[in-house]
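Here the complex is missing a single protein chain, while all its other protein chains stay put.
In this document, chain identifiers A, B and C correspond to the written order of the chains, with residue numbering beginning at 1 in each.
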Amino acid sequence: MRTYLRTVNYYETDKMGVVHHSNYIRYFEEARTAFMEQAGYPYERLEREGIMSPVIAVSCDYKKPVRYRETVAIDVHLVKMTKFRCAFRYEVRDAGSGELRATGTSQHCYLDGQGGIVNMEKTNPAFLETFRAECEEEP
Amino acid sequence: MRTYLRTVNYYETDKMGVVHHSNYIRYFEEARTAFMEQAGYPYERLEREGIMSPVIAVSCDYKKPVRYRETVAIDVHLVKMTKFRCAFRYEVRDAGSGELRATGTSQHCYLDGQGGIVNMEKTNPAFLETFRAECEEEP
Amino acid sequence: MRTYLRTVNYYETDKMGVVHHSNYIRYFEEARTAFMEQAGYPYERLEREGIMSPVIAVSCDYKKPVRYRETVAIDVHLVKMTKFRCAFRYEVRDAGSGELRATGTSQHCYLDGQGGIVNMEKTNPAFLETFRAECEEEP
Partner (left out) sequence: MRTYLRTVNYYETDKMGVVHHSNYIRYFEEARTAFMEQAGYPYERLEREGIMSPVIAVSCDYKKPVRYRETVAIDVHLVKMTKFRCAFRYEVRDAGSGELRATGTSQHCYLDGQGGIVNMEKTNPAFLETFRAECEEEP
């Protein structure tokens, strides 16, 4: 598990006065990117190696709103890492109080430049090795 | 079920050359807004009546990417409508071929101006009546 | 001059209760895209022909806010069309009353796939011809 801190921008709020719900999906992406970077295998390395890792599913449960200039701590858990897929779980908390704001999930596959499915065991074993060490549940 | 047509904007694509996954959540909101308007009870009427209806959960499953200037037809199904909550289901298809691109869900509650939970049977019976007539599954 | 109609989405508002100022730049892009399509030379044709037309300058003056579900009529004027550059001017009005909400400008150049400057007189004369007929000021 790794934690990502994020402070809310004005343009991310809506007329309800809180962060628009679609932006949590973007926060998850940022948090996942930071996770990969901290684990030593940034997403841009994957892209340089010719692999894309699109999102194939995403979900978010909203518990309490987040407001302008509040800082959230997003705990990112890598919960699945196989040669064909991976999955993350997210917990968004108020950075000060630790109170839960939202939880979420995302799933990803691996594609080559032609959009074909990639077996990471064959093409990027270092990727699998790096992230299996981070994974909290069995593949 | 009601259908919403949407053509992809340039600013909604990402460097993969397709619509960024977070934007589907925004398309769902647009489609839901059109649904309510067509059903005769637009969301802005609810707001004028002092009710907010925040998203409490959202999900999306991505099947095939959507590209710049493609038009999708989003089928919006109201699948739950109770005095405390409602839920929608979405199917995103290529408007030309009908091929499935994504599916999704959203859940909503009702709040008053102070953030308190609202019982729509007491405060907005016309809202319940309008949308129960649209609902495809039993409350 | 061609006019583009646009209704404001919830996710485009901010906690001031109005459309966030950055979204006007996106509305201009949508209006420009519709302009090109209506003129008979859609932007995606340009891209298929291997030309990109990035924005090199943009500006917006905000007169009055625009709110959720309001519809604006954006008048798009092509005010410059040369072999190396083009420029647009925008007027955003309330679609009902005609009252001015904002004005703006954008400038664009033409690049090939390697990022090199393109002389459209040599590579895409049909493009120049189409849009010179739309241009309101002398090149």
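Remarks
Note that in this section a contact is a pair of C-beta atoms (placed from the backbone, for glycine too) under 8 Å apart; a residue touches a chain by one contact, two chains touch by 3 or more.
What you are looking at is a predicted structure, and each value in this text was computed from that prediction instead of being measured.
Among C:2, C:21 or C:85, only C:21 touches the chain left out of the display.
Only one of C:54, C:96 or C:125 touches the chain withheld from this view, namely C:54.
Although one chain is hidden here, its contacts on chain C can still be listed: residues 16, 21-23, 25-26, 29, 52, 54-62, 65.
Remark: the residues of chain B touching the chain excluded from display are 10-11, 13-15, 17-18, 20, 22, 68.
Listed for chain A, the residues touching the missing chain in the whole complex are 9-11, 26, 29-30, 33, 42-44, 47, 68-69.
As a convention for this text, only the chains that are shown with their structure count from here on.
For the pair chain A and chain C, the distance between mean C-alpha positions equals 34 Å.
Between the CA-based centres of chain B and chain C the separation comes to 29 Å, rounded to the whole angstrom. Between chain A and chain B, the centres computed from C-alpha atoms are 24 Å apart. Within chain C, contacts with two or more other chains are made by residues 10-11, 68.
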